[in-house]
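In what follows, a structure is listed as structure tokens, so that the remarks can point back to it.
Only one protein chain is missing from this complex, and each of the others stays in its spot.
Then we have subunit A:
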Amino acid sequence: MSSGLSSLSSSDELDNFNPRTSPTTPPKPLEEELASLALTLPHPHLLSDQEDANGVSDGSEADSNGLGIQQSDEEMRVGEVCEENVVGNSASMVQEPTGGSDGAGVVWGRTNSEIEVDRPASPSSSGYAGERGSSSASSGRSEMDGVAEDEIQELRDDDASIGENSNSVPSWVPGKRHGDEDDASISWRKRKKHFFILSHSGKPIYSRYGDEHKLAGFSASLQAIISFVEDGGDRVKWVKAGKHQVVFLVKGPIYLVCISCTEEPYESLRGQLELIYGQMILILTKSVNRCFERNPKFDMTSLLGGTDVVFSSLIHSFGWNPATFLHAYTCLPLAYGTRQAAGAILQDVADSGILFAILMCKHKVISLVGAQKASLHPDDMVLLANFVMSSESFRMSESFSPICLPRYNPMAFLYAYVHYFDVNTYLMLLTTNSDSFYHLKECRIRIETVLLKSNVLSEVQRSMLDGGMHVEDVPVDSLPRYRTISPHLGQQRAPSEFPERFKESYAGMGGPGGLWHFIYRSIYLDQYVSSEFSSPVSSRQQQKRLYRAYQNIYASMHDKEIGPHKTQFRRDENYVLLCWVTQDFELYAAFDPLADKALAIKICNRVCQWIKDVENEVFLLGASPFSW
């Protein structure tokens, strides 16, 4: 797999993508330009300083890694040994950039082929091993096994559930799965959620499962459906069949399709297709459309070569990252002063010609600053963070990469300087100037110095360990500051009404009143904060189910024709969900299905009050105006 996209090897051709930098250069054929972008390989260090390359202990190791990637790429071209490709790719992904577990990934890559397929990964074995096992032997198996295979995947997901706070190697490994399948495979047909990108002439561009080339026929039938409906003067949105839903999205010459039986509502699946399209634009800009204008049968796969990991990790995030449907970002909880300190130094450098300066820890924002009048859409942040986090080469060394922010300007490239301070914490400096690598590098050094001096980085580490808001900590005492915020969520009763019931429902069962989890979205800030998962939703599967329940209730609250609703109470066999939308915020809270309604309402009010009390710490306040 190419890691070339994320690091710029030769900037000359790329200038053409930014009309502002060299408008006089006679343009090359666009396909060629884009192709050169995608295929420029494999020297991630060309522009990086070896001594500065934080986290890469040994240049030669990185090189050999790159070589391995290239080999597997060739194997893919031959079209035979797709599994090997998965191995090679995954092995490189698992590698720890800090050098803490050097070589471990490689060893796994070798040993995994011996793992028994039928045996699900034991809790102690790495989830990665389970994945490898399942991918290697999927081809010749019966229908039943095809189902079991997905279960294996679920189990593996469970391993990853501890997630946020642990610094262990994430068990979920991005990259193409089941590359040996095609639409004739029963296992392929039984996958719960497919994503496809194809061109308007029916050429496959991306498929989540299976080999794009083998799916040409299938891709053509998707195209036929879309154009058949278009011929009738209409545009197909979705098709339902039993538990399956097929969702279509047409973006000029690019068609996107999702086939899913995950019970997610149409609005969510469509939103996910929009994000996938955005991710593609982030890599290529919308000028890729011109390729299709010149040649309708243009084959785009080569342009996206090596970006499987980016798409697969985005698709994975549809199952755990609320930002993908809330259209808001979340911050790492930090003391107000700490975040201020980080913001101040970012602001400092931003004044020197930087468009956006973003400091993040995993998918959470520590601080971000934009140049005057420049605003960053939360969806762009999701896509940018996903792009950076999923591309292993960014971890290897500081990098300078062309990227496009689809909501900011889908036609032009920006340039992103990316540098990891530690395993999870990274800085992104975005500029319109393709020549500013050394300037940005200097900025980064200044920022790093200040962050170290002011202990921001260690505070970040601590926050990672402590986690965010815990439902167990919802204040239950009736302090004088308590008041009923919502007139229609709660009756104006005395605050100390259920003291004994609070305690009763408390122990080991989530928070007071049976509260299991909540998400609070501030409308003005475009930010959300969600609680950590409590014990009743500790497994990955439980979390995924809750996440989907949130997606559903979010979609029903925000119906385009009649929404937004003001309040919703929903009780089914899994949860009580309480949702409350005001002009200022939205609250989504999940309770035990047997929770008492009156008490749940009261707890929601307390949660809102609690968040107001700590908003300095959980939100980034006073950031540059977001005026989209």
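One rule holds in what follows: contacts are C-beta pairs under 8 Å (C-beta built on N, C-alpha and C of every residue); 3 or more make two chains touch, one makes a residue touch a chain; residues count from 1.
Here is the rule we use: contacts and distances are computed from a predicted model.
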item: Name under which UniProt lists the unshown chain, selected from "NCT transcriptional regulatory complex subunit A", "CCZ1/INTU/HSP4 first Longin domain-containing protein", "Replication protein A 70 kDa DNA-binding subunit A" or "Eukaryotic translation initiation factor 3 subunit K"; value: "CCZ1/INTU/HSP4 first Longin domain-containing protein"
item: Hidden-chain contact residue, picked from the options A:V239, A:A335, A:L452 or A:L465; value: A:V239
item: Options A:V369, A:I601 or A:L620, residue touching the unrepresented chain; value: A:I601
item: Missing-chain contacts mapped onto subunit A; value: 183, 189, 221, 224-225, 228-229, 231-244, 246, 259, 261, 263, 266, 487-491, 556, 559, 561-573, 597-598, 601
